[in-house]
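The chains shown are only part of the set, and none of them has been moved.
All chains are identified by letter, namely A and B, in their written order; residue positions are counted from 1 within each chain.
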């Protein structure tokens, strides 16, 4: 294949490809917007709209409370034992 | 005496070819970048080590029966390793920023112009004597502009296995060099005022949205570009495992042990392709040059797209975040944040840059699918 012919093909590929990428990602934008509406409708139907429009629950737990309750419990017990041992 | 002679004949000293020595130095160079400069060490260290091993005379690491031969056959020839990495990356990725502001996908789209322009450039190079890139070769080279390692390896293993070593090395090297390549381009194309723009805070995203997102992406890919579903599908599987919250033990394993194991072997296998006869060619120089061009064009088109969106869109966009559209997660987003802070010390762009950053991953997987579909996978 002559280089010029290849160049034409490459140009064609560039235009088609770049166009397709844009079309695809624009469709995805639309899709995500629809998805968001759908998610809100699901979450409100479940009657607990407030917590669901926040980050994932486990993330919240870690950020807000800092230390998970099990760890606090374990450490409390450890401190208790430590005090008994060091009286 | 005879056995002394046999022993001498089986030393490396008696069997070295100059090419092997040069490739070992290349491997040492990669190790240096990985260890002393901390450039993408998770991959450049095994790649560099693999490059050294594969060029040892007599040892036959990459010949039938050698360990790197098996690793390459099992993991790269089948395409399994890059797909598993993609699953792990999916399990590691948080799409909140993109779901909150889906228009950022346009930046991820624009930055892929780096890929397609480079494809054209690779064919242009054929005018230079010594270069004879086929369309498949050109496509595999162009994907370096996608700034995504597993995508580049996956596509190169399908379209141009001979160039795989050079392409992977170029992709990871330039990804490591993002903090050096991108800032001048970003500053050239934006004014001080533009770089100071603060963006409005992103809304929180619900768990339901996060669970539906990978399924939506997969659906779109199935409908419009099934050729991209190996990459996108494994990525979405990882992300669904992460966000669904019901298979945490699988998600943790995919994010840690599994991706680590595969990373070691993927690196070694890629390194095993850095043999003298495949790497020490004029084509490698072309690939390295084209890769730099691809990164530059990708960055520029992302920034220009962001400027256009800011001008014609409803809300203001700091054009710097466009540069994150090339992917190179999370390095590119950090670079955006850093350049933004230089202009305005109160402007934290990191979260805003994560949107185009992960959009760039999807964009280059889509681009890889198109190249596979059109140049024949």
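Here is the rule we use: contacts are C-beta pairs under 8 Å (C-beta built on N, C-alpha and C of every residue); 3 or more make two chains touch, one makes a residue touch a chain.
On a predicted model such as this, the values are computed, not experimentally measured, just so you know.
Composition notes for this entry: the full complex, per chain label, is A x3, B x3.
By definition in this document, only the chains that are shown with their structure count from here on.
The geometric centre of chain A is 21 Å away from that of chain B, both derived from CA atoms. Against chain B, in their complex, chain A makes its touches with residues 3, 6-7, 9-11, 13-14, 16-18, 20-22, 24-29, 31-33, 35-36, 38-40, 42-43, 52-58.
Considering their complex, residues 96, 98-99, 102-103, 105-106, 108-109, 112-113, 115-117, 119-120, 122-124, 126-127, 135, 138-139, 204-210, 212-213, 216-217, 219-220, 224-225, 243, 245, 359, 362-363, 366-367, 370-371, 374-375 of chain B touch chain A.
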